[in-house]
Each structure stands twice: as structure tokens, then as C-alpha cells.
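Have a look at this one before I ask anything.
Taken from a larger complex, these chains appear in their original positions, while the remainder are omitted.
To keep things simple, chains are lettered A and B as they appear, and every chain counts its residues starting from 1.
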Amino acid sequence: MITNRDTKILEAILFASGSPILEDDLKDKMLNKKDFKQEIDNLKEFYKDRGINLIKTGNKWSFRTSESIKDELTIFKTQKRKLSRAAIETLSIIAYQQPITRSEIENIRGVQMGRGSIDHLMEIGWIKPSGRKNIPGKPALWVTTELFMEHFGIEKISDLPNKDELKASGFLEKRSAIATITDIAGKNDLIEDQDTEEEETLDDFIPEETST
Amino acid sequence: MLDITNEIEDSAPLKQFNITLNSYEGPIDLLLELARKQKVDLSEISILELTEQYINFINEYQDIHLEIAADYLVMAAWLTYLKSRLLLPKEEKSEDHTPEELEEALKYQLQRLEAFQSVSKKLYKRPLIGRDVFYGGSSEGLKVKYNITYSSTLFDLLRAYSSIIQQEEKPSNLTIAFSELYSVDNAIQRLKSIFGEVTEWTNFLNLIPKFNSNKIVNKSILSSNFVASLELAKNGFIDVKQNNVFGNIFVKLRKS
């Protein structure tokens, strides 16, 4: 079957927009605007018995998943969140310098931590305690887990770029580092810029996008 | 994940002479651009001709811009060497590589870079998410359950760690800004080049470069040229005289 260009345009716009679109806006994008009625009716008919249907609500059109399967089908969507800055810093220090105690981490970061970051990283399953350091107080030593490596897509901890490689890859380049951070900060709010409130980090996360 | 759409920055190829080297990604890229101007298949290219073009290009470029990245000079020197090897009668197997081997190696490098440049363009012309094609859809009408995952990436992790290291080693770099001041070496070279014509006693002030608006730079022009003239006098290259204290200084080429 040869699909008419206007059909394709309507289909794609309705799909890509993700929310209902005004009839006039749809017409606007067509090559032969006078065919709108016929095109949209054809499309509606075409999708009538499929997994997605074309629906008109008010003067807007949209695709939506079919009523006929709604009872059996539950979609699991994932809400993606970024770690707080405190947590990602803590995680990176553990990753590079494991095994390491909490006070050693605090030393490197130059700030005291609440329980938040460590607890939270442990809850996600990216770090775990592994033995105790043989100094007074016998503090717990922290290491990263298999799950951590899985999530970040590395096979071995030694695969992490070392300091020279970070430098050579541009991570330590002052200019680009600043540019990158401000770039991102402007466009996507990736990381909460908060050092405090470790206890509340769970609420700090920014839901990013969702997917199944 | 960042939803980024990218566009290749158009880099201007050879337009006219006052191009900047910044539009090239290194000496091989420049060679490749010069080779393309020969308009023959890369495997047929005359390396000797290309070598000359490259060396000429660099020489002329240097005359105008003075500064030039080391990479380009090293390549120029390498090519000069290659050229001499190609032109000179063959030596008895004193070297590990024959000129033909070197020539072949250079051709290979050019062809390989060209191949990758061309596939990189092809790759980038593919329909790209966020630029040419789009995800979409809506789950209206379906039951949705949410669960949470963390989208922090390896990049985030490395960046976090890098910023920590960077804080630790903050004052390690000292960048010395490029100086506009005139050096004695420059002044000597410059004076040497113009003294051919100075056969009569000439006021020193007429021989130095034009002053500009910056006082400190002007002082450096004056003092570097003065020291240079003393140096040249000491070497017997010129004569210097001053008729009275704080008076004008006159110089001329010493007749040999």
C-alpha cells in the first residue's frame, strides 16, 4: 500500500506530539489542506481495530492506546531521577578510593555528611559495607557493588579512567569543565546544587523523564 | 539522558590565502585538503607535489601569522626530509625505510583519514533522534505503574570525581600570557634584515618599528632595538655613534 504524504505527516505529528493537537494546527501542516477531513477519517478508520486508536476530543485529535486492552495491560513506567550532588560525589569517591571510611570521604569532600548520602546509595544498592578499618573505633569500610558496575556500564573498577585519562579526555580541563557544567545547568537541571540537607536527598531528586 | 541534537559545525575549507589554520584538524587534515585540490585519486597523488604545496603553504602562512602550531612545523620538517630522500640518489641500504615506503605510509595515512572523514559525514547524515526522527506516543488510556530508577550516568560520576580532584590541586597551573613586548632577538633579526640599505649614518630612531598606543610596548621597542644595535656593533656588523650625551644615536652598516 502506498501511503500518501499527508497521511504520513498527520500520523507522525500526532504520534510525536504525545498530546492532543488542534485540528487547525494539523491542517496547517498538510500539503493539501482541503483533504483534511478525508485524510483524518481514513486514519481513524485505519486504526479503528488496532492497539492504538485515533480519537477526537473537542476540536483536538490524538492517538491513544486502545480501550479494548486497557483492562489487561498495565504499563510499568520508570521515573528517572538523578542523584543529588552530595550523593554522586560520595559515590565517585567510593568508586575510586574503595575501600574507604565515611570520615575519609568527608575529609576529601571537605564537608560533613549526614547519614543521607551513604544510606541512600546503599538503598539503591550501589554501595555496601565491607569489613572494618583497623583503627580506633573500627569504622566500616565502603565499597561499590556489582549493581553499581552494571548500572554505570563498566566491567571492572579498574576500567574507570585514571586521573591522567580524565585529564586527557577533557574532564579536568578547567575551561571545558566550567562550560559543560553551566551548559547543562542552563538546559537540564541535572543535579541539585545543594550540599546540605543530606537527610532529604530522596526528595531532592528531579524526576526527569519516564519510560517503560 | 541528555536529549541532545547536534549539528556538525561547518568548517571552512581552503577558500583563499588568508585562511586560518584553525579550520584544519591537524597537519594530516591540511595535507588532505591540499591533496583534494590536486583533484586526482588519492592513490595516484604526487607526494612530491603535495609536499611542496604543504611546505609553501606553511612558509607563507608563517610570514603572515608568525605563530604556528608545532604539529604543523614538525610535519613540514618531516616532509622536507621526505622530499630530500625522494630527490636524492638512492643511498645504499643505510636506512630502515626506503623513501618509497615512507611515501606509501603517508598515502595510507591520508587515505585512511579521508575514509573516516567521509564515513563520519555519512554517519551524521543518518536520521538522528531529536533532529530528524522523534519518539512520541502517549499512554493515555492505559494503566500505568511507576517505579523509580536512577539515571545518573558514568559521565556524571566522572565529572563529580574530576571536580573533587580539581579542587585538591587547584593552584597547580600558572599560565603565562603571551607578551606583546619586543624581544632583543627579534630586534637583532629585524635590524640585520634592514641594515643592507643603511650605508650612511642614519638616526637610530628612524630604523625602529612604528610606535603604537601602548607605552610599555613602545619602551620595549626602543630598548630592545637599542640593545640589539649595541650587540650588532659588538659583532662588528654596524657602527654606532653619539655626538653628545643624551643626543641622537646614529648607526650605519660597517664596510667590510
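Operating definition for what follows: a contact is a pair of C-beta atoms (placed from the backbone, for glycine too) under 8 Å apart; a residue touches a chain by one contact, two chains touch by 3 or more.
All values derive from a computational prediction rather than experimental measurement.
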item	value
Whole-complex copy numbers (one chain of each kind is displayed here)	A x2, B x1
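We take it that only the chains that are shown with their structure count from here on.
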item	value
Geometric centre distance via CA averages, chain B-chain A, whole Å	41
Chain B - residues contacting chain A, complex	1-3, 134-154, 156-168, 173
Complex contacts: residues of chain A adjacent to chain B	12, 15-19, 62-67, 69-70, 73-83, 85, 88-89, 91-93, 95-96, 108-110, 124, 151-154, 160-161, 163, 166, 171-172, 174, 177, 180-181, 184, 188, 190-191, 208-210
